[in-house]
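FYI, not all chains are in this one, though none of them got moved.
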Amino acid sequence: MYIVNGLKNTLIITVFAALLGIALGFVLAIIRSSHDKSDKPGIVLRILNFIAKVYLTVIRGTPVLVQVMIWYFGVFTSPNTVKIMVIILAFGINSGAYVAETVRSGIMSLDIGQTEAGRSLGLNFFQTMTNIIMPQAFKNVLPALGNEFITLLKETSICGYVGMMDLTKAGDIIRSQTYDQMMPLLGVAVIYLVIVMILVWLLGKLERRLRSGERRS
Amino acid sequence: ACGSEPKSDAAAGSSSSEASGAVTGMDDLPGKKIGVQTGTTGDIYATDYEGDEAGTVVERYNKGVDAVMSLKQGKIDCVIIDNEPAKVFVSENDDLKILDEPFAEEEYAICVDKSNSELKDKINQALTDLKADGTLDEIIGHWIGDSADQKSYESAADADHSNGTLVMATNAEFPPYESLDGENVVGIDADIARAIADKLGMDLRIDNMEFDSIIMAVTSGKADIGVAGMTVTEDRLENVDFTDTYAKAKQVIIVKK
Amino acid sequence: MIAVSDLKKAFGNHVVLDGITTEIRKGEVVVIIGPSGSGKSTFLRSLNLLERPTGGHIYFEGVDITDPKTDINLHRQKMGMVFQQFNLFPHMTVMKNITLAPVKCGKMSQQEADHKALELLERVGLPEKADSYPDMLSGGQKQRVAIARALAMGPDVMLFDEPTSALDPEMVGEVLAIMKELARSGMTMAVVTHEMGFAREVGTRVLFINDGNIQEENTPQEFFSNPKHPRLKEFLSKVLA
């Protein structure tokens, strides 16, 4: 069934691109927020911050379709490239830009005292980030990250442009075969809705678990 | 699905008709709302009417099926579309009909990258052979006409595929030229490409993608040929090469009864 | 133990510390007072480089820690710091808060750290809160945990920045009690506070910081009974009113 295959690809792309996006996003967010929070950023940090800003502007400023096309037809031109890998890479890099700004807002909203407490105990920058800042920032921006993943899920629908069959494409194929305008479209919409509802539910559970130590206020 | 000669000069027939009346032929088009599918030959020729003094509007839809829905709801006056899908739309919708007068005739060709004239020549040779030995007509006969049995062309059992793989880019949403049957792309274009590959002693691999990506696949080297009911135009020749034509088709006008 | 020489700190054009020179000797309890915004916190935070000085030197156990080549993390491990706002890690249990640094810095195994943490919780009177999260504790309890956390690294000196200012009046006493006990056990301490009683009772020396300088420095006795600088006189009159 087209739908099953398409759904499988949609899920694979979304999940791996999301993971890549989170990894990239966290790194970028750390760079950007370290820069913004420091009085007098060093030269290395300033260069990194500049690169990060260009990345954010270009990636968020151009249509993801164009990015996917450039990666697939412009960069990985070898006929042997594994299509799904390129797509995951393109979406991961795209998503990373959005995740970065989201996570940055989570980091910026944390009290600077958290970092200071970590550093004052003798933890280095990296230990402080991974043990203290990131877990809290992640928890704080989980709802916004949810938004981002929902967007990502639906954005993967453009991968038909590089010949990948995803859920939307599966619907299009059925539309072209049956000449039925609405039904395949609605069917696909319902599947997206179900995925989103599962995702929202999972995120809600995760959020509650992460917040278990918190006082209800 | 995409561009040769309109049957009559588009701009010339634009004087007489009444903007509000029904479309009964090409002469009625000026002043109407015309629906087309983006990038089809119908789109390209309808564009000649756009912005004329009669106020013709061309609405370009990503999918033909959506243009047809707009027509059914009366949001547009007619749809110009390839003959084959048009037949299916009309058979499934009692309130639609195809005008007898075709809008344009067109001929399909295979596109190859400009740097690859060696391949183009080989394909032209193969096409000439296939036309000569009747394979081409036989393939088309399996998919179009009264005797269509939707049977795919099969390579001969002893076919030689030692010259590597020929990669074909297409958009399998355009039956009977190409559509999906399970995992496989089937249809006239697929069969012809396979027949050509056999002639070249190559394996065929079909990569199904969005129509808008096919040229890019060919120019970037991801695919060797693009076969998707493409029509040759001057503008397009600036950017890609086309082989000789392999099939004839026409664009027709659908209207509400 | 800590020698400060001509320490300067400016934020942009705003000079906060304007060449401070002083020393904190082993076993001393130095109390720092001064008006709001006078730079008390900045001074204390400079001692473990939470603020990077813009001039001068700080020597900790003989090493110039303001030298960029010094590994400041190593030195910070020997200086415990307690903040006004506690700054406990809200996503970790009390136990985890205390053991995180010793384990991550490779000073102890998790078992050793757990063991030490329980000992310290005993010492601050909270053995039963090991598995609670910070948000479930009262302010006084939070600050006691923060003290235990700082002590877990076995520091040579403890820095306190207004440890009781964010506390309910009834809880101030319990935190001061722990601090007194710590002072009596011989810990070297630098304490910014508005608790004049504490300064009088356990301080070995009191500094008055104002206008970027130490304007007066004396034993508690002399400091309170016989202030010399007019700004200090005014300050004491307002605060002791």
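Note that the chains are named A, B and C in the order they appear, and that numbering of residues resets to 1 at the start of each chain.
Quick note on the criterion: contacts are C-beta pairs under 8 Å (C-beta built on N, C-alpha and C of every residue); 3 or more make two chains touch, one makes a residue touch a chain.
Values in this document were obtained by computation on a predicted structure and should not be read as measured data.
You only see one copy of each chain, but the structure file as a whole lists A x2, B x1, C x2.
The rule is short, and it goes like this: only the chains that are shown with their structure count from here on.
The chains in contact with subunit A as well as with subunit B do not exist; no chain meets both.
Seen from the C-alpha centroid of subunit C, the farthest chain centroid is that of B.
Think of the whole protein's Cα atoms as having one middle point; the chain whose own Cα middle lies nearest to it is A. Distance from the subunit A centre to the subunit C centre is 42 Å, each centre being the mean of its Cα atoms.
Between subunit B and subunit C, the centres computed from C-alpha atoms are 79 Å apart. The set of subunit C residues touching two or more other chains is empty.
Note for the complex: subunit B touches subunit A at residues 63, 65-66, 68-69, 85, 88-89, 92, 167, 169, 172-175, 179-180, 207-210, 212-213, 216-217, 219-222. Interface of subunit A with subunit C (complex): residues 39, 111, 113-114, 116-124, 127, 131-132, 135-136, 139, 210, 212-215.
Of all the residues in subunit A, the ones that touch subunit B in their complex are 2, 69, 72-74, 77, 79, 160-165, 172-173, 175-177, 179-181.
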